[in-house]
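Omission of a single protein chain aside, the complex is shown with its protein chains in their original locations.
And then chain A:
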Amino acid sequence: MSGQTVPADFSGHMLDLDEDEDLEVFSKNTSLADGSPMPNSPSSMVNQYRLEEDEEEQQDANAKDIFVTVDNPESHVTAIETFIMYRVLTKTTRSEFDSSEYEVRRRYQDFLWLRSRLEENHPTLIVHPLPEKFVMKGMVERFNDDFIETRRRALHRFLNKISEHPILSCSQHFRVFLTAQELTSHKKQGPGFLSRMGETVRAVANSVRGLRSRPEEFTTMQEYVEDFSNKVCSVDKVTQRIIKEQREYLDEMRQYGPTYTQWAGSEEELAEPLKGVAGCVERCSKETEEQIHHLSEVLVPALHEYVLCAETLKAVMRRRDNIQAEFEAKNEALASRKVDQEALQEEVDALADRVELANNALKGDWSRWQSSMRTDLRSAFISTAEKNVEYYEKCLAVWESFLLSQRAEPSEQRDGEERLIPVMVGHHTSRHCDPNDQTYECLHNLHVHGQKFPLDSSSCCSSCCSSETLPLLWMENRMVAPSLMIVR
């Protein structure tokens, strides 16, 4: 939300647990233009000048004034249940915090509580989702290590997303969550169960009525949310499928390599190259394993988060619609002239304000969210692509070293031709080599045409090696080891 800043005087609202507390905060926020002095810590002042606080690159250490980590999961056993407690560490320079460091222990339920309070207080802000409550199907034990670690990371991200949000990070509930040693007393306060029920009933009633006229931009938003949800779910599914296929590929590779070793057992001359190939297959298998691991650790969680985000967005859109519907209902009642006009008028005005605030909040948060989504997914995809490049580079090196080892056998027939030329091949077009060398073969499609051509020719075999298929690998006689290193 551009231009949003830390509210002026927060302390007065600390104990004000009225549902509308944050709306008051909003209405006070005319700050930026008049440049009213902020009583907050100097570092947080930087926030107000941050026009676009979405790009992670723009957030250097100075701008961030609160650091939260979630770690150290520990099992807690009571008579009734077993659950995991996570350590939540906070380091901050914000003045509304009494101290600069806090350490508390929280369980998943506590996170749920925090999130639901945040959503209640800011119904049309986009609150980052939590990892799912229930275990994925197929898992036997609820608390296996992978599950806990995945959840821990997601909880960590959740708190960080909240702390990066200009409005949510100022929430009193957030502060309480981070600082209070004992959360139970705080949990009991706040709108009761019944009032929440009432709200839900009203919401359902309103949605049944339908909206009169939703502003166009929110209709567009709604459509986008639907589409986005579909797309990100699809990408998530595709990614899961890729992991599955990769795992099966890995299993077969692990059976394949040993067939070479077994064969080597009955050979003499051939034993050495056979074992060489077996070794290569094994090493490539390890790289495959790492690549799968990376996918699971980086891309899958990121996609999954945004699958959940899509659901959050849908809920936000619904809540906004409900707020509007509530207003419309009361407004219509007013127009029917059947009831006490004065009292109703006040109520209608308040509801109208509420609608406007809700819409503005959403609009503001929307672009922030989009930016954040772009950044997060972009970086996850980039990381995946980088890892895949690295995977292929490593496998390439493995097979090249095998060729090197084969070349080391003195070829009696060829004399005088053999020379190992250190050739560096980069993946961006340039290739450097010793200009004194003679002819080379393009490795690219060696078995289709073993033609030789001078090194400085720009098109070696135009039929197969267009500029797109770089890097070209130059070798002197097919048997000789090619490049010695790959340069980024």
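Here is the rule we go by: a residue touches a chain if its C-beta (ideal position, glycine included) is under 8 Å from a C-beta of that chain, and two chains touch if they have at least 3 such contacts; residues count from 1.
One rule holds for everything that comes next: contacts and distances are computed from a predicted model.
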Protein that the absent chain corresponds to, by UniProt name, given "DNA topoisomerase (ATP-hydrolyzing)", "t-SNARE coiled-coil homology domain-containing protein", "Golgin A7 family, member Ba" or "Sorting nexin 4": "Sorting nexin 4"
Listed residues A:Thr93, A:Ser296 or A:Gln406, member touching the removed chain: A:Gln406
Residue among A:Glu103, A:Glu149 or A:Glu248 that touches the chain left out of view: A:Glu248
Positions on chain A where the hidden chain makes contact: 224, 227-228, 231-232, 234-235, 238, 241-242, 245-246, 248-249, 251-253, 255-256, 259-260, 262-263, 266-270, 273-274, 276-277, 280, 284, 374, 377-378, 381-382, 385-386, 388-389, 391-393, 395-396, 399-400, 402-403, 406, 413, 427, 443-450, 468-471, 473, 478-479, 482
